[in-house]
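Let's look at chain A:
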Amino acid sequence: MTTATLDAPSQARPAKQKVILCEGNEAAALGVALARPDMVAVYPITPQSSLVEHVAKLIADGRMDADIVDAEGEHSVLSVLQGGALAGARTYTATCGPGLAFMFEPYFRTSGMRLPIVMTIVTRDGITPQSVWGGHQDAMTVREVGWVQVYCETVQEVLDTTVMAFKIAEHHDVMLPVNVCLDGNYLSYGTSRVELPEQAEVDAFMGVKDVNWHVALDPLRPMAVDPLTGGSGGKGPSSFVRYRKGQCRGMQNSLRVIEEVHQEWAQRFGRNFAPLVEEYRLDGADYAIMTLGSMTGAAKDAIDEARDAGKRVGLIKLKTFSPFPVEALLKSLRKVRALGVVDRSVGFRWNCGPMYQETMGALYRLARESGSILPSMSFIGGLAGADITVGHFHRVIEATEKLLTGSAPTEPVWLNEKD
Partner candidate 1 sequence: MGRGYNTIAFDAAKCDGCGDCMTACATVKTGTDDKARSRIQIVGSESDGFELALCRQCGDPKCVTVCPAAALTKNYDTGVIEWNAAKCVDCLLCTIGCTYAGIALDAGVGHVAKCDMCYASPAGAPACVPACPHDALTYITTSRIYNEVGDWEDLFAPGLAGCQGCNTELLMRHTLRRVGPDTVLATPPGCVPGMGSVGFNGTTGTKIPVFHPLLTNTAAMLAGIKRQYKRVGREITALAIAGDGGASDVGFQSLSGAAERNEQILFMVVDNEGYMNTGMQRSSCTPYGAWTSTTPVGKGSGGMPAQGKTQDAKNLPLIMVNHRCEYVATASTAYMEDLYDKLDKAIQASKRGFAYLHVYSPCTTGWRFPTDQNMEVARKAVETNFVMLWEYTRATACTSRGRSMIRCRSRSI
Partner candidate 2 sequence: MATGIKPNMAYLEGQVSGPDKGVEHDRGILVSDTMQTSVANVWAAGDCAQAKGFFTEARVINSILPDATEQGRIAGMAMAGDPGLKKYPGGMSLNTYHFFGRHAISVGSSAVPEGAEVVTRFDEASGRYLKAIFLGGRLLGIYGVNEFFDAGVMCQLILRRVDLSAVRERFLANPMAVGRELMSKLWR
């Protein structure tokens, strides 16, 4: 199963779950607590700060048994966790924007060392023009570094995905770090009803922790971690190449594992999230718009209204952005004849949204199999915290509809420019 629809019949519900009201940052913290990490390292940054405050409070209140390291910066935050993971700890942190930029050096290395660290990115725009508001620019900027990146749509999905992220990261076929991306402002501070799974149920779901079987700094099994490799030929570069290939294989494996873990989650907890690509009212649609993260809620409302108005439009939402779920996306793309892609960040090199740029690769695959090119266009909206409203999505739908008959513009459409 590569796609799911929210109106699919849900699984048999397990024991009744406690219902609480909380913001997305707290939901993430609660998800972390349920996953029982050994070590959390924190450094505050807007709009992530309340998340680490919640984590610290959970530990202080004895509701979470983890070593918390108040590091002196994000660079050290991730470095402390690397050390912890190499010593066998399940580890967690959260950051965004400038913090993510500052930790880039160890961030790069985490995936290289195949350390299953889970890190929330409470996505933020910026760095300049200076902005503390939401946007996907931070996470998009680091998309080529070998982390698995999944984007949440709702507060409930934040909690559930945070727990699932540990299981995905630590799967022996994956062994990669995972970013759970939640939209700064909209999800971080958005408060909604959340079902809280039972700890025992989550424990059963998580299974036995085993994070450093493949690489460890442990006097009981001494090894050199990450010796120098490379050179102009021979053993050095070839071992490097095999290593890189292994990382890419882990990324590809994660597509299957993300699906399996979501399936198991649905069975145990009754909440069924599309693991890779979600279709919304795509059946019978002539064209589709594509979204990522929390904007999808408004997009779905716009789709409903457009459908009511007789437009044959549907929606494709990515949950997993990295690795890019090409096969799953192709299944959805085959159903439509035009596509509009809405990004909350900028791809400077192609003068379009990064998700659109990635999707163009999938469209090429589609063109090869169908012999014709699916007309498509890029929309950029929601930068620096701007709201992408239902109204904006109607503009998106209208412009995309025109692709069925007219030619596709090469320039992106900038939403919020004249709001």
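On how the list was made: all candidates are chains of the complex that A comes from, given by their letters.
We adopt the following convention: a contact is a pair of C-beta atoms (placed from the backbone, for glycine too) under 8 Å apart; a residue touches a chain by one contact, two chains touch by 3 or more; residues count from 1.
This is a predicted model, so every value here is computed, not measured.
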| item | value |
| --- | --- |
| Chain A in this complex - touching candidate among 1 or 2 | 1 |
| Chain A to candidate 1 touching residues, read off their complex | 38-39, 41, 67, 69-73, 75-77, 79-89, 91, 105-106, 109, 216-219, 221-231, 235-236, 239 |
